[in-house]
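Note that this complex is displayed minus one protein chain, with the remaining chains in position.
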Amino acid sequence: MFNKKTGQKMKGLIHLGLVLALALFSLIQPGLAQKKMIQIKGSDTMVNLVQILAEEYMAKNPGAAIAVLGGGSGTGITALINGTCDIADHSREWKQKELDLAYEKGVRPRIFAIAVDALSIIVNEKNPLDTLTMAQVGSIFRGEIKNWKVLGGADQKISLYGRQSNSGTYAFLQEHVLNNKNYSPEVKEMNGNAQIIEAVTQDLSGIGYVGVGYLYDENGNVRRGIKVLKIKKDENAPAFSPLDKEAVYSAKYAISRPLYQSTNGKPSGLAADFIRFELSLEGQAIVEKEGFFKIGQELMEQNLKNLK
Amino acid sequence: MHSIKKKGFGRDLKESFIKNVFKISGLLTILTLLGIFALLLYTAVPAFREIDLKEFFTSTRWDPTSPEKPEYGLLSMLVSSLLVTAGALLLAFPVGLAVAAYLSDVAKPKTREIFKPIIELLAAIPSVVIGFIGITLIGPLIARVFKMSHGLTALNGSLLLAIMALPTIISISEDALRAVPQSYAEASLAVGANHWQTLIRVKIPAAKSGIIAAFMLGMGRAIGETMTVLMATGNARSFPHGFLQSVRTLTANIAIELGEVPYFTTHYYALFALGLVLFVLTFIINLTADLIMEKQKRKLQ
Partner (left out) sequence: MSRSIKKSKKNKLEKSALAQLIGFFFLRLAIYAVLFVLIYFLYDIGSKGYKSISWEFLTEAPRKGMTQGGILPAIVGTFLVTMITAIVAVPLGMAAAVYLNEYARAGRLTRLIRLSIRNLAGVPSIVYGLFGVILFVNILKFGTSVLSAGLTLGLLTLPWTITASEEALKSVPDTYREGALALGATKWQMIKTNVLPYSIPGMLTGAVLGLARAAGETAPIMFTGAAFYLPYLPRSLKDQFMALPYHLYIMATQHHAIDKARGIAYGTALVLIVFIVLFNLGAIIIRARLRNKWRN
């Protein structure tokens, strides 16, 4: 009668009951079970990567607690300014307005580059297009080119998918590819990279932009349903794909960018140790495994300087 | 004599104290409503140090983070909210009224007892679940039916909001129909009309005020809904040109941007200004419904 399954069920039930009781109890006794915890908030492009780095770190350092939340680069930087997180993830640089605001509030950001991303332009796998120039990508997302036939495709209205204004990817693309002009008002603003991928997979005339780490599924293969476009710097340049690691490392791929973390002042304690882990050989190996790219020597030297 | 007086006085004091405790709880509701309005106003006003009032109400572009020219115009979002709401009511009002009529006039008491909890169950489904269904079920359905590439449109929002507004419209319309005095119906049947004609020509007109109130409260519910539209309508900034377009409502916009905005910046204040607009809008709708229902109550007395 008391077999393994019943035992497991009872264990689960008791577990649930104990946890609820503990939760209730610890609410009344806030000092109970004090473990050091840091909060990392920000970039959706980075959230998956940083969560996995954090889990690896916590596995090696039981007693450390790292909470990794998303919300977009803007949310992360805001949280650092508002004092509601310890580390901000952001996939774009600080805006001047944000730096001014930070200084006003007594926040002195220290910035670390922990990985490199190749911003990828994706279309539906059935789309005949293979390559675009940077200028064309800008035109499309500014809403100047509205139909695929202009680019040699079907006579179909281009269906635009993008992020919301709190996204570092949104801001980065706007600055470096749209030349600081407004996005088309027709862009469907999705909540995260995952939604964009899902949408483009189902939308034959869709086009979107995502961080390179999202192109791969959990087995390391490129996801089905989407086609990753090759990008040319201009009409005469050769085209490169963000899947081509060599092209990204040698800066031949046109739209790559560092992924940053910022702290308020010099990081200390758990935050500093975690950043050190991310920059270590092991951390960078995880970065590569997740589809992103290791940071180069120059950036690494700057990082080490900022740690001091 | 002296001791009895003293006892009475002490007791009165205690009674009066208890009454005031309860009274304060009641007054708290007024305080909360005023407090919400006041705090919204207080936080929204600083926005207009930098934002032009005319631009705020007449511009169709809301792009506070634009590197070219930040703009704070709510018109596109307001129209989007109204569009989605209108679509929802177009569907929910007739269906809701029909269900209310069924429950009040056709269904046997036992059937009513079964259906009422079912409708309450519909009302209990959280908005985030409805929004989820919009993404996974209704959206793709719309895409298939209309041969579009995706379903995250105003139509999606309207269909879902209709489902959410239905319970409100049903319950208030039903109350209104049942409040019609029996004598009205009996008189109608006595002159030879059947139940259907009685319903259409006598009961519904008699319950007119309550039904209008139901409509307005359903409208209020739809305009104020956040999660459903946030998840299901695509959130494109453009001015809406039809139901098969992606739209961005006032509520969804606040939810999108509140997380990323540093406290006490113009953008932050501007979001509270949007909140104030929403508050005033729903307040007017609810107040109107209230006045209509009060008039009805007085009429039937």
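The chains carry the letters A and B, assigned in the order they are written, with residues numbered from 1 in each.
Here, contacts are C-beta pairs under 8 Å (C-beta built on N, C-alpha and C of every residue); 3 or more make two chains touch, one makes a residue touch a chain.
Keep in mind that what you see is a predicted model, and the values were worked out from it rather than measured.
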Given that one chain is not shown, what are the shown chains it touches?
A, B
One chain isn't shown here. Among B:K23, B:R144 or B:K295, which residue touches it?
B:K23
Contact with the hidden chain (one of B:I223, B:A236 or B:I292)
B:I223
List the subunit A residues touching the unshown chain?
8-9, 12-13, 15-16, 19-20, 22-24, 26-27, 30, 32-35, 37, 44, 47-48, 51-52, 55, 58, 65-70, 84, 190-195, 197-198, 214, 217-218, 223
In the full complex, which residues of subunit B touch the absent chain?
11, 14-15, 18-19, 21-23, 25-30, 32-33, 35-36, 39-40, 43, 94-95, 98-99, 101-103, 106, 113, 115, 117-122, 124-133, 135-137, 163, 166, 193-197, 199-200, 217, 220-221, 223-227, 231, 251, 254-255, 258-259, 263, 271-272, 275, 278-279, 282-283, 285-287, 290
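Basically, only the chains that are shown with their structure count from here on.
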Give every residue of subunit A touching subunit B within the complex, in rising order.
71-72, 74-75, 78, 81-82, 98, 101, 159, 164-166, 171, 174-175, 180-182, 184-190, 199, 202-206
Within the complex, subunit A is touched by subunit B residues 61, 63-68, 76, 140, 143, 149-150, 152, 234-239, 246, 248, 256-257, 259-263, 265
